[in-house]
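Below is one structure, written out as structure tokens, with a few remarks after it.
Every protein chain but one is kept in place in this view of the complex.
In order of appearance the chains are A and B, and numbering begins at 1 in each one.
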Amino acid sequence: MGLAALWLAAALAALQLIGGFLSLRLPGNPLEPVVRPTAIVQAALVAVAFACLIAVFWRTDLSVALVAENSHSAKPLLYKIAGAWGNHEGSMLLWVTIMALAGGCVALLERRLPERTILATLAAQAFVSLGFYAFLLIASNPFARLDPAAPEGQGLNPLLQDPGLAFHPPTLYIGYVGLSVAFSFAVGALLTREVSPAFARAMRPWVLGAWIFLTLGITAGSYWAYYELGWGGWWFWDPVENASLMPWLAATALLHSVSVLASRNALRAWTVMLGVVAFAMSMIGTFLVRSGVLTSVHAFAVDPERGTFILALLTINIGAALTIFALRAGTVSEGERFAVVSRESALVFNNVMLTAILGIVLLGTLYPLLAEALGAQVSVGPPYFNPATAVFVLPMLVVMAIGPLLRWRRDQFARVRPVLILPLLVLIGVAIWLTIYGLHVLPLLGIALGTGLLMVALVPLRGRRLRTVTLPLWGMVVAHFGIGVALLGVACDSAFSTEKLVAARVGETVAVGPWLVRLSRIEPVAGPNWTALEATLAASYSGAAADELKPQARSFWTPVQQTNESAILTRWNGQLYTVLGEEADDGRWQLRLWWKPFVTLIWLGGMLVALGGALALLGRVASDWRRAIAAGKIVYRRQRQGRG
Amino acid sequence: MMRSLLIAALLAAAPVLADSTLPPAPYANVQLEDPAQEAKAAALMASLRCLQCQGQSISDSDAQIAGDLRNQVRLRIKAGEDPEAIRAWLIDRYGDYVSYAPRVTTLTWPLFAAPLALLALAFVLLRRRFTRSAA
Partner (left out) sequence: MTAVPTGSRWALWLPLGLFAGFVAVVLFSLLKPADRAVKSAMIGRPLPQFTLAAASAAQPGLARADLADGKVHLLNIFASWCVPCAVEGPQLQALRARGVDVVGVAIRDKPDDLARFFAQHGNPFSRVGADNVSAIQFALGSSGVPESFVVDGRGVIRYQHIGDIRADQVDMIAAKVAEAGR
């Protein structure tokens, strides 16, 4: 049933592709009116296929190979369902599902652009989808049967059995796929040479939507790594993390260049190229994660064969798009010019910096591969990435603070100087205070700049009545404020964290930062599919009443694996992070304790950024609706007048 | 099917491979008494790559060999050795793999040239985008 729906959907995608491209060559051909409905029906069919997959996981139907390999009847229901996309085949099906749904939405809703551009866009979307259908149907059929049915499933990797992670991959996929829509728009616009502000306005909600989900996905993924890996780190510059960061960087750049194009009709070719690059980064990320060409802490079930397939798709899609770009972009003018001091130029600066960071992350991630090809082994890690990206991040943040205060086209720096003086003084004050405190350069700059950013981010609201501020402006302010918050969190964590590694006896008390932590007892406990040793820690913050934490060392049996479950106590001013290690032979227990002041700001900031994106999206969509309704009314009135 | 079984087996392999029953080395999971020395050791350990695990630094790894290397790093820092001397000693034995901080060599110079090259490229491409401020 699911498989049949999938085949049908693939056939429709082919029809959509042919119809769309034909309309480029032969305007008014008979397939033209079919394209939009085809996209919608295709979306419905894939949704049915995905629903079937969820159903077999729900029932733990062990005659389906995928279920037998990735699920187990003893698993909690949430993870049974999450198991549907917690594996390669299922996640690919999820990918095409979201992609088809997005294509369906474009077909259903988008009326602003010339019909030719929309058809070309849908054709491009179908082209990308077809590749994934081929992948699913030929190389990784999620509905393959087992005969006879397996007696019991093999279970899901215990590290993945976590509520946060059940929703982490779909979040990232929605982001990736949203970028595929931006990609299709870019290709469509290149094919028809219709790179206009209207194009930017049509593309913007998709970019914004994708960007919100990417932001959430990275924030959640980072928090997951933080509490699950059990060493207190929240970002390791691991290839898989970089793979999720790169599309975000490209999408952030795209988001900003799209607004320049939408409001000022400038940066045309650049925006189109970013549209291609952003999706390229999504696919490159997927490729790096799945193919196993790079070694990663987060690598699950990698397979070079599938990697080759994704690489082939990647090469065809992106290679074709970049070739079209190289051939066509020369005929797309860059559009309006602007002065060095202007909002455009601040946004261009932001784009250059983001692209540079993207380049550094990509290069650093791939460099070990390049070295291997030359027969050498190199490791590129935080000691490279931190300073190399900071060089670009810090100036970018300064410009991010000032940019929104500038006018479009041309401005005088002197005009905005007065509002910047106070934040600048605060920034310098904080820097001096921290220098006396004896901090390293990067955390010091981070905290000082973060404080300054928080103040400047709010300046665009100055002198406005808050009720009349538009949603997109609120969105920008909240997102920029969120960046400041996250930066403060990052800098505080690296500056003020204290670590305590001890071997403690039951009853012993350990001091970490302002905390006194007592190891009260160690007991065995049992969960649905694991057993664990659980420590009970009584933690008291500078003499206050003690709170209990219960870190565990868990042993899973389907499949067999050990994990450390950290226990975290959150206060307004930071987190106490505790991990239970192994038993030493003299009856003492390894404890790892961290006091991380304000570390929560990192993820709070990430959520604020996503919230800002959501506000902006809401504002844009609402104003599009209003405009559509107003336009409809005018048409209606004209028709009535025509009759009267 | 066979392949997936293999993957499942690999996932399960880590804990099935027996580990030493010897307790962790003295300074594997215990900090140095002097906070300044511990800070030096921690910074170094965060930038040394675990030899057996998949892309983790020795300070983030549960592997026993990582614990032993932490022990060695702490002991040598305690004895007054310079962190960079310890890093050089390890690179001398394992090659550049062991250090997460790439050195500038004939092989790695593009890593360090890249930021500058990117900026230069941006400058070349953007030069003509701006109007004269008088325009």
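Please note the rule applied: contacts are C-beta pairs under 8 Å (C-beta built on N, C-alpha and C of every residue); 3 or more make two chains touch, one makes a residue touch a chain.
Treat the numbers as computed from the prediction; the structure is a model and nothing was measured.
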For chain B, which residues touch the unseen chain? 17-22, 25-26, 51-52, 64-65, 68-69, 71-72, 90-95, 97-98, 124-125, 128
Absent-chain interface residues of chain A come out as 193-196, 269, 273, 276-277, 280, 284, 287, 291, 293, 295, 304, 307-308, 311, 314-315, 318-319, 322-323, 325-326, 329-334, 362, 366, 369-370, 372-373, 375, 377
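The rule is simple: only the chains that are shown with their structure count from here on.
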Computed distance of Cα centres, chain B from chain A, in Å: 25
Using the touch definition from the top, list the residues of chain B that touch chain A in their complex. 1, 3-5, 7-8, 11-12, 14-16, 23-24, 29-31, 42, 46-47, 49, 53-57, 59-60, 62, 95-102, 107-108, 110-111, 114-115, 118-119, 122, 126, 129-133, 135
What part of chain A is in contact with chain B in the complex they form? 65, 69, 146, 154, 157, 229, 231, 233, 236, 238-239, 294-297, 299-301, 303, 334, 337-341, 345, 348, 352, 355-356, 359-360, 363-364, 367, 371, 374, 376-384, 388, 391-392, 410, 499-503, 559-562, 564, 581-582, 584-585, 590, 592
